[in-house]
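Note that one protein chain of the assembly has been removed; the remaining protein chains are unaltered in position.
Per-chain numbering from 1; labels A, B and C assigned in written order.
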Amino acid sequence: ARRPRPCSVRELELTVSELGLGYDSDETVLLRYCSGQCTAHRHNYDITMEHMMKAGFKGRRDKVSKGPCCRPTAFEKNFSFLDNKSRYHTIHNVSAKNCGCV
Amino acid sequence: ARRPRPCSVRELELTVSELGLGYDSDETVLLRYCSGQCTAHRHNYDITMEHMMKAGFKGRRDKVSKGPCCRPTAFEKNFSFLDNKSRYHTIHNVSAKNCGCV
Amino acid sequence: SGPRAQSEWVDCIQASDMCNQNPHCSSRYRVMRQCLVGKEKEVMLDNNRECQAALEVLLVSPLYDCRCKRGMKKELQCLQNYWTIHMGLNEGGDMDDSSPYEPVPPNRHPDAFRLASISSGCPDAEKNCNPCLDAAKACNLNNSCKKQRSSYIAICSKGETCSKRRCHRALRMFLDRVHPEFSHRLLFCPCQTEGCAERRRQTIVPDCSYIEGEKPNCLELRKICRQDSLCRSRLADYLANCWMPPHTASTCPNQDNHQACLSSFTRLIGTEMTPNYVDNRFSDWVISPWCTCEGSGNQEEECMNFLHYFTNNTCLSELFHTHTHACISNVQSITVCQQCARTFRHSLFRSTNTMFLMFIKPLKNRITPPESGRDRLRFLHFVTL
Partner (left out) sequence: LYFPQNEYIETVYVGQTAGTPILQVHAMMDHDYERPHFYLCYLSSIRRPPYYSSWFHLDINTGVLYLNKTLEESDFTSLNQRLRSVKKLVLHAMVLPNVPKKLNCVSKNSPRITLDFVNATLPQCAQTDMKELCFPHRDTANPHIMENRFPGAIRQLRRLTRLNVCPNYTISYNVESDSPAPFAVNENSTELVVTAPLDREESECYRLLLVCTVRTEMVITKVETSLDVFVMDEDDNAPYVNGTDITDVVISFNRTKGGSYGTLFVFDRDLTPIYPIDKSHSKYVGTLLNGDSWINKTFEIKGTFSEKKSAQGGIRETVHDYQLVLKRNLYVNENRSVQLDYLVNDTTYPGLEGTVLLHFNITVLPVHIRFANVTHTYTLTRRASVYAQVGKVCVENCQQFDGFSVTYRLEVPERNISADLQSCYDAISITQGPGEMWGLLYVNDSETLRRPECQDLQYMVVAQEEHTEQEASTQIHIILDGEARKGSRESPQLLSCAENRRRGDCESRRGIGATTGRCQWRQGTEKGISEHYSTCSPDLRTCPDGYCDAVESKDSSICPQDCTKETVIGGHERGVGNGIKAGHGTCYCYSERCFCEKEDIEEALCD
């Protein structure tokens, strides 16, 4: 089976309306997002957390993340567009500039 | 209903053996880990990712994190102990020093 | 001798350096700069012996014949050096300046084809195609264009708290840094719907960059523009590359070089003389700076003539004609005083180029149709019996 792709920036072209933020605009945007595996970036902490989750957290019900998350480490500053009623909007931090396991 | 607790450092006392790293030592360690809500730290990116996941990522099967993760932002340097066979060991990055939504 | 080859022109920064290396020239250059400071420059130039002597020396220095390259580094400084000499030479009054930029090379390859990519219209089949939306999409998919576009929009669309000065600077940066293939397409996309035309009008975020309280008189706006080296230079360049007197054969200067006109029009955006579409009409559109000729008193004709550089520009309107079958807003000259039109009982239809004249009953029909342009010459031949 193919080795799972590591956490990296992916690109997807969609209209602003398709972002799901409620804006009605047919302008397109190249959305950059983060996806991929972070197993290679785990620490002892993560192994311990995984064990604790399996062994039951000494009666606690705290939720913890099982390992590093593939997340944006920086966002593209802002993205401005004209909506279908000819009004300008600017959205901040909607597209990832860099990704990393954090 | 109680307001979900925000992401913060939690503490748990357990023995080194209970860390699940395979060491056999009855010494105890105050394990610090991260847990709690990160919903208040989401960005437009996260709302969009969530929408994309629901709307089906234009045919893609990329897995993305639906929001910021409550993760260690710094680890306690290292932790040394004597195992039950009187040998010293040092473990790195097993306990969180600070937590944050990333 | 034909137009100078591109490289022959000395730019006005080099010319200034050359002058400064020559004591005879540099001293006069310093004097001339003093002569032009403050409001009394007309008096100083006319009556001050030192100013006149300085000008005579500078006339034979490299500074007289220097020009600036569009988009060059230190462009503003080059333009300031140019005007140091040519402000003194200008014939005064309201004569139009000559452009400080290097003349546009002759139009070797008719750019109609390249223009097609900028202003590709809508295939008739595609009903709701919107070339201006396509232009925005193309920009958003290009990293640099998207970044620069978002930058000026974020600055210009701050509502009541927008700063016109900062918005103008951001617009100039966008137009300087982004390839004309993207910027011209956003500005000159041909429309066949009001929605598209409104998007085109919104390109420069007019609420901040264009509209500002009551419209000044156009002659006042021209005066303000001429007090700023950048605006003065780009207005002169626009007139040099876009304005053809009404009854000349070609529609654009420099052998119908539309591209040169588009570029110099675009470079006016972000100055005091920023032009824009005045409304969202898609066919009969009108482009104008934010000014009026109301209240011109006895200078209404001069004001209208200046306004016609924008509202009656055959080079600009011709540009779209081939691509959008838009009716040319080829308005001859909008009759300066409506009363003239009425007294002579002929009417200029805004959108068509036909004119009905009371005419003397001809024995023979006309030889040549009336030409476009202000003095509609008519030939009526009679054969004496």
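Please note the rule applied: contacts are C-beta pairs under 8 Å (C-beta built on N, C-alpha and C of every residue); 3 or more make two chains touch, one makes a residue touch a chain.
Since the structure is predicted, the reported quantities are computational estimates derived from the model, not experimental observations.
Though it is not drawn, the left-out chain touches A, B, C in the full complex. Of C:Glu50, C:Asp279 or C:Glu301, it is C:Glu301 that touches the chain left out of the display.
Residue in contact with the omitted chain (choice from C:Leu63, C:Leu219 or C:Ala260): C:Leu219.
Contacts to the hidden chain, counted on chain B, fall at residues 1, 3-4, 37-44, 46-47, 50-51, 63, 65-67, 69-70. For chain C, the list of residues touching the undisplayed chain reads 1-4, 45-46, 51-52, 55-56, 59, 88-89, 91-93, 95, 103, 159-160, 216-217, 219-220, 223, 245-247, 294-301, 303, 335-345, 358, 360, 373-384. One chain of the complex is left out; on chain A, the residues touching it are 20-24, 63, 65-66, 69, 89, 92.
In this section, only the chains that are shown with their structure count from here on.
Chain centres here are Cα means. That of chain A falls 47 Å from that of chain C. In terms of their C-alpha centroids, the spacing between chain A and chain B amounts to 17 Å. Averaged C-alpha coordinates put the centre of chain B at 62 Å from the centre of chain C.
With touch defined as above, chain A holds no residue shared between interfaces to two or more other chains. Those residues of chain C that touch chain A in the complex are listed here as 130, 133, 136-137, 140-141, 143, 146-147, 149-151, 153-154, 156-157, 195, 198-199, 202, 205. If you check the complex, the residues on chain B that touch chain A are 10, 12, 14, 18-21, 31, 33-36, 43-45, 47-52, 54-55, 57-58, 60, 62-65, 68-72, 75, 91-96, 102.
Residues of chain A touching chain C in their complex: 13, 26-30, 76-82, 84, 86, 88-90.
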